[in-house]
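Missing here is one protein chain; the remaining ones are kept as they sit in the complex.
After this line comes subunit A, so read on.
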Amino acid sequence: MPRIWKFGDGVNTDDILPGKFAPFMAGEAVFQTFAFHYIRPEFAAQMRPGDVLIGGRNWGLGSSREYAPQALKKLQIGGIIAPSFARIHYRNLLNLGIPAFEADLTGVLEDGDEVTLDVDTGVLTRGADTFQLPPPPEFLREALREGSILAFFKRYGRFPGEPVDPGEPMDGEAR
């Protein structure tokens, strides 16, 4: 069963993957094994695909570097739940298909808790407790079924949730 890894406020992209272990430094094949290398050295070796990260405020602040979320993607993180995300990092997570939920669970979940996370409905279960996270919009669910926004785009040449026929432009009419 997936487990919880709990972090504090303001985890930055350097905490997620120190610049020193960027793919071109550490190697494309192994850079993900340095995720959280300084703040949770045991993480990469002990985490299992599907594990869920709980963070504090402003998760992912710092640089726009894409290899930090890429490392998490390669490790097959099941999702990240934090009260707020840094804007560029949030975009990167969704583009890569890492489910990101805005909710504050730092007070109720503990490191090592065994949980299940239903990405489609946003329901997180721990034993008898269930937590309803803000469910992802249809746009995102569609993307996640394909893996990511990027994967969706590469396959269909358009964004998820986009009508194939966009209809008439709305210019001139009142919304």
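Things worth noting here:
Criterion: a contact is a pair of C-beta atoms (placed from the backbone, for glycine too) under 8 Å apart; a residue touches a chain by one contact, two chains touch by 3 or more; residues count from 1.
By definition in this document, contacts and distances are computed from a predicted model.
Note on the omitted subunit: UniProt lists it as "3-isopropylmalate dehydratase large subunit", one of the names in "3-isopropylmalate dehydratase large subunit", "Pyridoxal 5'-phosphate synthase subunit PdxS", "Metal ABC transporter permease" or "Electron transfer flavoprotein subunit beta".
Contact with the chain that does not appear here is found for just one residue of A:13, A:32, A:92 or A:106, A:92.
Of the listed residues A:49, A:112 or A:157, the one in contact with the hidden chain in the full complex is A:157.
The chain not displayed touches subunit A at residues 64, 66, 84, 87-88, 90-92, 94-95, 137, 139-140, 149-150, 153-154, 157-163, 166-167, 169-175.
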